[in-house]
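Here's the structure we're looking at; comments come further down.
Shown here: the complex without one of its protein chains, the others still in place.
This part shows chain A:
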Amino acid sequence: MREQPLKEVTQLIHAIKMGLVEGSYSITNKTLDIFKYIIMSKSWDSADALMQIVRAQSRILQAALPQETVTSNIARRILKLTREEFELLQAKVQHFADDSQASLSLHKLVTQTSESCVSVDYSVPQQGLREALLDHLQEVETELETSSENISVQAEEHIHSSEIILTLGHSRSVENFLKRAIKKRQFLTIIVAECAPACRGHNLAATLAQEKNVEIIVIPDASIFAMMSRINKVIIGTHSVLANGGLRAACGANTVALAAKHYSVPVIVLAPMYKLSPLHLCEQDAFNMVGCAEDVIAYDSMPARDAKVYSPMFDYVAPELVTLFISNAGGHAPSYVYRLLSELYHPDDLEL
């Protein structure tokens, strides 16, 4: 059957496509709002029905915005929440019948048979599920709101004074992180690679230059390797973290990471938890998106008529090039990402 998108979903898709909603954070926020609306609506009566709706809408979102993984991520979070809440409520009901079900005791883990956990019937209507979910959503929202701050709080743990830091383009988490670092540490030198053709690095540089006690250097992307030998740390943001610990990051990130690897400079990636996606992609074509080529070379220039011009948006960065992820929950090694994923999402929801 073919699901119809909700009005809110179409609006969101339109807004994102028109560039009215930008940045992972605001997209996540808006998506969460939609799911909250769905939960509040009376269109579902059982957990199963709710999960159906959430799945359907997130599939629509994903189809419309294949590059925005955060929408699916947040849908997976909702699905997991629903499962948990449902099971919890179920457990409360069954509490009188079976005491041992309530907690995950060692005894239970050992004696648990495979069939006991398989058959959870979500289609049973459950009292109080809606309220419990809304309660829990509030928590998710708060987590989302504070994620950037939680990341930037860790700046002091990673940056010492008079450090030379390189960053690429403009990421909001990086901006906050560096601002915090500038406040706490003195004589930082921050080198910003401009990230052509959009050159969003310029914006970051201009913003950071308002702080005191810091030196900002803007370099063209071509000078990254030349400067890398003097750099202590590379701090970049990312678009999403893939299941293997690799990155789908802004175009040019792979060069930065390779150059850092060449000079053995640690690469720190700032990624809030909602950017973790259970995707296994390690090939450019699988996830990339090409942008407008006009910025690369003017359409009316002579050679542009015959030449193929690409302006890809993303770069794949292999996990072995990343030293550390900093999320709102703390630091993680790239090899630990799979574990975070299994905690964050239910295994059944990896495929929406």
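By definition in this document, contacts are C-beta pairs under 8 Å (C-beta built on N, C-alpha and C of every residue); 3 or more make two chains touch, one makes a residue touch a chain; residues count from 1.
Basically, contacts and distances are computed from a predicted model.
Participant: UniProt protein name for the omitted subunit, picking from "N-terminal acetyltransferase A, auxiliary subunit", "tRNA-splicing endonuclease subunit Sen34", "DNA replication complex GINS protein PSF3" or "Translation initiation factor eIF2B subunit delta"?
Facilitator: Of "N-terminal acetyltransferase A, auxiliary subunit", "tRNA-splicing endonuclease subunit Sen34", "DNA replication complex GINS protein PSF3" or "Translation initiation factor eIF2B subunit delta", the absent chain's UniProt record names it "Translation initiation factor eIF2B subunit delta".
Participant: In the whole complex, not just what's shown, which of A:Cys195, A:Val265 or A:Val322 touches the removed chain?
Facilitator: A:Cys195
Participant: May I ask which residue of A:Ile297, A:Ala329 or A:Leu352 touches the chain that does not appear here?
Facilitator: The one listed residue touching the chain not shown is A:Ile297.
Participant: Sort through A:Ile216, A:Leu242 or A:Val337 and give me the one touching the missing partner chain.
Facilitator: Considering all chains, including the one not shown, the answer is A:Ile216.
Participant: Looking at A:Gly128, A:Pro312 or A:Gly330, which makes contact with the chain not pictured?
Facilitator: Touches the omitted chain: A:Pro312.
Participant: Given the full complex, what residues of chain A touch the hidden partner chain?
Facilitator: 189, 194-197, 199, 202-203, 205-206, 209, 211-212, 214-227, 229-230, 251-252, 254-255, 258-259, 262, 284, 288, 296-297, 301-304, 306-312, 315-316
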